[in-house]
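Only a single protein chain was left out; the remaining protein chains are all shown in position.
Naming follows writing order (A, B, C, D, E, F and G), and every chain is counted from residue 1.
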Amino acid sequence: MHCCDESRTCTALWSLIHALLCFHSSTVFQQELDTKHDKHERLVKISRDITIESKRTIFLLHRVTSVPDVEEILTEADVKLDSVRQKIGQIAEELKGEDLHQFHRAFTPGMTTNTYDGQPTCHVTNTHWPSEVACVLTFQITPTDYLLGVADLTGELMRMCISSVGNGDIDTPFQLSGFLRQIHDGFSYIGNTGPYEVSKKLHTLRQSLGKVEDACYTLRVRGSEIPKHMLADVFTSRAATHLDPDEPIV
Amino acid sequence: MHCCDESRTCTALWSLIHALLCFHSSTVFQQELDTKHDKHERLVKISRDITIESKRTIFLLHRVTSVPDVEEILTEADVKLDSVRQKIGQIAEELKGEDLHQFHRAFTPGMTTNTYDGQPTCHVTNTHWPSEVACVLTFQITPTDYLLGVADLTGELMRMCISSVGNGDIDTPFQLSGFLRQIHDGFSYIGNTGPYEVSKKLHTLRQSLGKVEDACYTLRVRGSEIPKHMLADVFTSRAATHLDPDEPIV
Amino acid sequence: MSVTEMFSFIQGFLSADQDIREDIRKVVQVLEQTAREILTVLQSVHQPCGFKDIPSKCLKARELFCTVRNHTGELKTKFPVEQYYRYHEHWRFVLQRLVFLAAFVVYLESESLVTREEVAKILGIEVDREKGFHLDVEDYLAGVLILASELSRLAVNSVTAGDYGRPLRISNFINELDSGFRLLNLKNDPLRKRYDGLKYDLKKIEEVVYDLSIRGLTKEQEAGGDK
Amino acid sequence: MSVTEMFSFIQGFLSADQDIREDIRKVVQVLEQTAREILTVLQSVHQPCGFKDIPSKCLKARELFCTVRNHTGELKTKFPVEQYYRYHEHWRFVLQRLVFLAAFVVYLESESLVTREEVAKILGIEVDREKGFHLDVEDYLAGVLILASELSRLAVNSVTAGDYGRPLRISNFINELDSGFRLLNLKNDPLRKRYDGLKYDLKKIEEVVYDLSIRGLTKEQEAGGDK
Amino acid sequence: MSVTEMFSFIQGFLSADQDIREDIRKVVQVLEQTAREILTVLQSVHQPCGFKDIPSKCLKARELFCTVRNHTGELKTKFPVEQYYRYHEHWRFVLQRLVFLAAFVVYLESESLVTREEVAKILGIEVDREKGFHLDVEDYLAGVLILASELSRLAVNSVTAGDYGRPLRISNFINELDSGFRLLNLKNDPLRKRYDGLKYDLKKIEEVVYDLSIRGLTKEQEAGGDK
Amino acid sequence: MSVTEMFSFIQGFLSADQDIREDIRKVVQVLEQTAREILTVLQSVHQPCGFKDIPSKCLKARELFCTVRNHTGELKTKFPVEQYYRYHEHWRFVLQRLVFLAAFVVYLESESLVTREEVAKILGIEVDREKGFHLDVEDYLAGVLILASELSRLAVNSVTAGDYGRPLRISNFINELDSGFRLLNLKNDPLRKRYDGLKYDLKKIEEVVYDLSIRGLTKEQEAGGDK
Amino acid sequence: MSVTEMFSFIQGFLSADQDIREDIRKVVQVLEQTAREILTVLQSVHQPCGFKDIPSKCLKARELFCTVRNHTGELKTKFPVEQYYRYHEHWRFVLQRLVFLAAFVVYLESESLVTREEVAKILGIEVDREKGFHLDVEDYLAGVLILASELSRLAVNSVTAGDYGRPLRISNFINELDSGFRLLNLKNDPLRKRYDGLKYDLKKIEEVVYDLSIRGLTKEQEAGGDK
Partner (left out) sequence: MSVTEMFSFIQGFLSADQDIREDIRKVVQVLEQTAREILTVLQSVHQPCGFKDIPSKCLKARELFCTVRNHTGELKTKFPVEQYYRYHEHWRFVLQRLVFLAAFVVYLESESLVTREEVAKILGIEVDREKGFHLDVEDYLAGVLILASELSRLAVNSVTAGDYGRPLRISNFINELDSGFRLLNLKNDPLRKRYDGLKYDLKKIEEVVYDLSIRGLTKEQEAGGDK
C-alpha cells in the first residue's frame, strides 16, 4: 500500500524520483550519515580514554610533593603521557582532511584534561609557562580549549598548594599565588569576550585563587609570631624532631 | 618530610600501621577499587552497544508496516537481536557471582531499550503480550527495568499507529488504542508506588495514548460520513486507484 | 611579563573570532530578509486567487534567488573556508529555510523533488565539502521536511480553491518522500524529530484524499483531466 | 485480562520492595539513634575535663557497640543477602558514621588505625561480600576520613586542655593516613571530595604543631614524658 | 542541668509531632491506593465497550468510596482537628484526586457538577472548617479542574465509541465551568496554572463538536433522540 | 556621620520608588478585574446562542471600556510620565489583554482590524510616547496576535452554530494579518514566539474553510447570500 | 444558575483569605523593620568600643521589644487563632529572627540561654498552642541556632577588643547547646541543616580558645580575675 503501483499511477517522473530518492538516499545519503556518525562515536571513545589516562597522570603528579624520588614519578608520568600522545595521534588521524569543528564537541572533554595535564610536569621542573604542549599535539587546539584547560589546571594547582602547606612546604604557596593571580588577572582581562564556558570558569578560578591567597595569609600570620630570640632555637628543635635537614626554612 | 623518620619518632606501632596502610591499601584496596571500576566501564560499553544495536532493530521493525516482504525483515531483525542477545550474555557473564544492583546503573539504559525491542516483533505477529523476553535473558530483569521498557515501547507503538493511519491502515490504530489503554491503566494503577522513573514515564505514556486516541477519533469521524448508498462505489474506486486489493476495508 | 603577553595574544584570537561572527551575522540577517520576501511571494499560492498564476510567482521567486546567490557569495568571503563547521550554527537555520523555499519553487514548477545538486546551484553554493561553502546533508533533508509540511497545507487549500487533482498528486509525492526517509537510519536528534512530523503531514493529506474519494471527486478529476 | 494480571503481579513486586525498604528504614533509624548516643559519649573528650577519663568513655562506647551489633544483626534479616547493593543507600550514611565511631574508639584506646576487619567485627558484620552483610571498602574509607577531621579538632582542643604531646602524635598519624590515601587512585567522586578535605585537616594540625614548636612546647613534652 | 532538661522536654514535642506525621502518612498511603483503584474502575469508560455499562462502573466506584470514608474517618483521629493546616500538605494531593474521582462519578451518573457539599459527603468529611476535618476550597477547585481534562478525553473517546451526543453535552458543561472559574479572582499560583489548562480542554472539546457538526452528526443525534 | 547621611538620603529614594510601585500594582489589579469582566461578556459569542446578539454584547463591552478609561486615567497619575519604561513591566501584561479585547470588540462590530489609534482611544491612552502614557508598539502587536488565536476558535464555533460564511471571512482577515506581520522584521523574542503561533491559527482556519468547501457549504453560503 | 452561585460563594471564601494574607503581610513588614532596628543596636557590640556599654545596648533593645509586642499583638487580631498553621509561612522567617534577637539580648545580659517561655514573653506571644498565637518549637530552635553563629563571631571580636575571658565562656555555652541539640532526633530538613552549621561555629570558637591557650592568655585571664 505504501509503494505505488507502477503500472497505473506512477508516471515516468515518479519512478525517476523514486529511484533518485530511495536508492540515492539509501546509498549516498545513508553512507554519508553513517560515516559521520561512526566517526563521531570513535572520537567520543578515544576522548574518554584520554580523559581517564590523563586523570591517572595528574594523580601521579600530585605525589610529586610527597615522595623522595621525584625523578621516578616523572618518568612514569612520561610513559603515561606517551600513551595519551598516541591517542591524540589517533584523533589527528581521524580528523585528517576533516573540518575540526564538525566533531569538536566529541573530543573536547578529553583535550581539556590533557591541556592541564601537560602543565604540572613542566611546572614542577621550572616554574615557567609551558609551551611545548602545542608541539606535542599534531593538530591545533582551539584557544577556547586551551583556556579551559588552563582553568582546570588552576584547580589542580590549588590542591597542590594546600597539600604543600600541610607538608610544611612554605615556598610553593607564595610561588603559586603569584602564578595563579596572573592567570586570574588574564582571565578577567578576557572577561566575557570569550565563549560562555570560559566566563563560567572565572568563578571557579576566583575561588581557587582565594584558597591559595588564604593559605599564604596563614603562613605569613603564623610566621610573624616567632620571637626573634627564639628563632634559631625553634628551627633546630624542629629539624631535630620531624623535619628533613634539607627542607627549606622560612 | 612526609615519611616519618623510623629511627626516631616512629615506634614499632607506627611501622605496623604504615605497612598495613601503605601496602595493604596499594595492593588489596586499590585492586578492589580498580576491579570494580573497570567492570563498571566494561558494562557501560556493552550497554552502549546494546542500545545502538537495539535502536537499529526497532528501526528495521518500523518498516514492517510499509514493505511487502515482512518475513525477510523479521529474519533480519532476528539476526540483529541475536547479536543483542550475545551482548546480554556478556553482561550476564560479567555479573556472574556479583550483586546485580551494584552495577545496575551501568547497564540499565541498554536493557530498557532492549525490553521494548523484543516487543514489536511479537506484537506484529500476534497481538498478545510477549513473555519470552524474560527467557531470552540469562539474568533477571528488575520489574522497574521492565516497566521502563514497556513505557518506551508505547512511544514506538504510538509512532507506528500514526504511520498506519498515514498509510491507510485502519485496523491497527483501534487495536493499538485498546492495548495502550490497558498499559496506561496498569501504570496508573501502580501510580507512585513504583520508583520515581516509573511515575515520570506516566506523563509521556498519557501523551502517547492521547495521540492514538485522537487518531482513532479521526478515523471514526471520517468514516461516519460515507453516505450509505455510496459506500460500495467509494471503495471500488479507491481500490482501483491506489489501494492494494487485499487491504482491510473499514 | 609572559603570562600577560599570552593573554593579550589569546584576546587577539578571540576578538578576531568575534569579528568574523559579527560579519557573518550581518550577512545572515540580509539572507533572512530575502528568504522572508521569497516566502511572501510563494505564500500567496495558498489563496484561492493565487492558484491561477503559480508560474509568475515562481519566476518572481527565481529572481529573488539571484539576490540570495549574491549574499551567499558574500558569506563565503567572511571566514576561512575550512572552518565551515565552526560557524555552522549561524547560517544553519536560514539555509534550511532557503532549501525549503528552493524545493517549494521547484515543486510548484515541476512537481518533482529538488535534488541536493539543484538546491546547491539555486543557492550558489557547493555540494561537496571539499569544493568550498557547501550544503550539509542534514540541512538539505531538514529543508525537504519543511516542504512536506507546506505541501500538506497546500493540499487543504487546493481543495478550497476547487483544484481536486492536486491533493492526490501531493499525496503520492509525500508518500514517496516518506519511503525515502524511512530508508535512512536517522540518528541525529533534531532531524529525527522533524521526520516524526512528516507522519502527521502524511495523515493530513491522506484525510484530504479520503474526503475527495468518498465524494467521488477524484474520479471526476481523472475523467476531466487536470494540469 | 492478561495485561491487568501482569500489572497486579508487578504491583506485588513493588509492594514487597517497599515493605523491605520500610523495614530497613526502621532499623536504620534505631542505628542512627545509637550512633548519636556513642557520639555524645565520645564528644566529651574535646572538653578539658574529658581528657582525664578517656578509657572510661571508651568502655562506655564499647558497650553501646553491643547494641549496634544487635541492630546490624536485625538489619541483615530484613532483605535477601545478595541484594545488598539494591538497598545500599539506606544504610550507607549510618554505616560510615559507625565506622568513624569505631575508628575513633580504637584510636583513643591505642592510637592506631582500626583495620577493616576490626571495624567489621565491632559492627558485627562481614568483610567479604560473599560471607553476608558486609562493609563496603568505600564506606570504610569514608569513615576513616571522618576520623581525620575529628582528630584535627582533637589536636586543637588537647592544646587547650594542656596536653601538648597529643597534637604531635595526631600529626604523625594523619600524615601516615594521607600517604596511604595518596597511593589510592580514587575515581569515585564523593570519596575523592572527602579526601580533598583531608588536606585541610592536615594543614590545621600542622599549624598546631608549628605553634607548639616555636614555643618550645614540643621539646618540653619529650623531656617531661607524656602518657 | 536546665538546658538539658529543656531540650529533653522539646524532644517530647518533636517526637509527638513526628509520630503524628508517620501515622498520617500511613493512612494517606492507603487512601492513595484506594484512589488508584477507583481510577482504574472509572478509566474503563474510555474503552469502546466501557460506554455500555457506565452505571455499573459508577456503582462499583461508589462502593470503593465507602472504603475511602473509612480511611478519612481514620485520618481524622490521627491529629488534633484544629491543626488541620499544620499537616495539610500530607493529604492535599490525595484529596484533590479524590475530589476529581467523586466529581467524575457524579458527572457520569447525572452529567452535573458535584457541589462542594456532595463531595464532602462522598468523602466523609466536612465542608465547614469549624465542623472538623474539612475540604479546603482550593482543593475542591483543583479536583474539579482535573475533571475538565478527563472529560475532554471522554469527548474524544465517546465519538470513537459511536456516541455523538455526549461531546455536545460535555461542551456545554465545560463552558459553564469556565464561566464559573472566570468569576474567581485567582492569585494562588498552582490553581491559576491549572485553570489555564482549562482553556485547552475547552478548545479541544469545541473542535470535537465542530467535527460532528460539519458532518451533520449532531443533528442526526437530535433527530434520533438521545438520553 | 556622612556615610549614614548619604544612606538615609538614598533610603528616601528607594521608599519613593517602592510606594509608586505599590500604587501602580493596585490600579493594575482593578484593571485586570475589569478586563476579566469584558472577557466574560465577549466569550459568550462562542456559544451557539451567543451568535445571535453579538451587537448587544459589543455594546456591553464598550460600556465596560469606560471603566477601563477611568482606571488608565488613574494609572497615569501614579508616576512621572517620563518614567514609563521604568515601570513598564507592571502594566504590560494587562495592557496586551486590553488591546486584545478592544480588537475583538472592533472585529465583532466591523470585521476590521483595530488600528493603534483606535485602541489607544478605546483605552484612553496615547499613541505617541511624547504625549503621555502611551501604547507601546510591541504591546499593540501582542494584543493583535491574541485576537488571531481567538478568531481561530471563533471560526470553529461559528460552524457549530451553523454560520458557514464567517470562517471564510475570518480566513481572509487572518491572511491579511499574516501578510502584515511578515513585513515586520521581528527580533524581539517574546513577540517573535507569539507570531509563530499565528501560523497554527491560520492553518486551523484554513482547515475549517476546507471542511466547508469539500461539503459544498461555502457555495451554499454564497448562493444564500451572507452579511 | 446554580454553578454560578456556587462559584460566587467560593469567590467570597477566596477573597476573605486573600484579604487576611494582605493584612498579615503588612504587619509582618513592620515587624521586620523593628527587627532590623534591634539588630542595628546589638550589632555594635562587635565593635571594640561596643564592648564597653553592653548593658545600655541591651536596655535599648529591650525598649524596642515593646514595639515588637505591640505588633505581635496586632498580628494576632488579623486571623482566626486556630488557623495559625494556615498562614504560618508568612511570619515564620521574622519570628525566627526575633527569637534570635531576644536570645542575643538575654545572652548579653546574663550569659544564659533564653528559655522558650522567656522568648515568648519578650515577644508577647504564647508558649502553648492552645492559649493562642504561639511560638512553634522549631522556630524557637532555629532562632537559637542563629544565636550560636552570632556568638562565634562575638568570640572572634572579643579577642580583638582585648577581652580574653569571653571566648572561653562562649565555648562552654555553645558546647552545652550542642549537647542539648544532640538529644533531639531531628528529621525536619531545614532545622537539621542549620544544626549542621552549629558544628562549624563550635569548631571556630574552639580555635579561638586554642589561640588564647597556646599564648597563655587564658591563664592570665584567670589570674587577673574575670567577670
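The criterion applied here is as follows: a residue touches a chain if its C-beta (ideal position, glycine included) is under 8 Å from a C-beta of that chain, and two chains touch if they have at least 3 such contacts.
As the structure is a computational prediction, the values presented were derived from the model and not from experiment.
> Who does the absent chain touch among those shown?
A, F, G
> For the chain that got dropped from the picture, name the residues of chain A it touches.
177-178, 181, 184-185, 188-193, 210, 213-214, 216-217, 220-221, 224-225
> To test your reading of the contact rule: which positions on chain F touch the chain that is missing from view?
Against the left-out chain, chain F lists 1, 3-4, 6-8, 10-11, 13-15, 18, 82-86, 88, 113, 115-116, 129, 137-138, 140-141, 176-177, 179-181, 183-188.
> Can you list where chain G touches the absent chain?
Contact residues on chain G toward the absent chain are 33, 36, 39-40, 43, 46-47, 153, 156-157, 159-160, 162, 208, 211-212, 215, 217.
The rule is short, and it goes like this: only the chains that are shown with their structure count from here on.
> Can you check which chain pair, B-E or B-D, has more C-beta pairs in contact?
Counting C-beta pairs in contact, B-D comes out ahead.
> By mean C-alpha position, what chain is farthest away from chain B?
Computed centres place G farthest from chain B.
> What is the identifier of the chain with the smallest separation between its Cα mean and the overall Cα mean?
It is chain B that sits nearest the middle.
> Using mean C-alpha positions as chain centres, tell me how far chain A is from chain E in Å, no decimals.
It comes to 56 Å between the two C-alpha centres.
> Compute the distance, rounded to whole Å, between the mean C-alpha positions of chain D and chain E.
Each chain's C-alpha centroid was found; their separation is 50 Å.
> Multi-chain contacts in chain B: which residues touch at least two other chains?
Touching at least two other chains: 2-4, 9, 66, 167-168, 185, 189-190, 193, 225, 241-242.
> Can you list the residues of chain D that touch 2 or more other chains?
Residues 172, 178-179, 185, 187, 211, 215.
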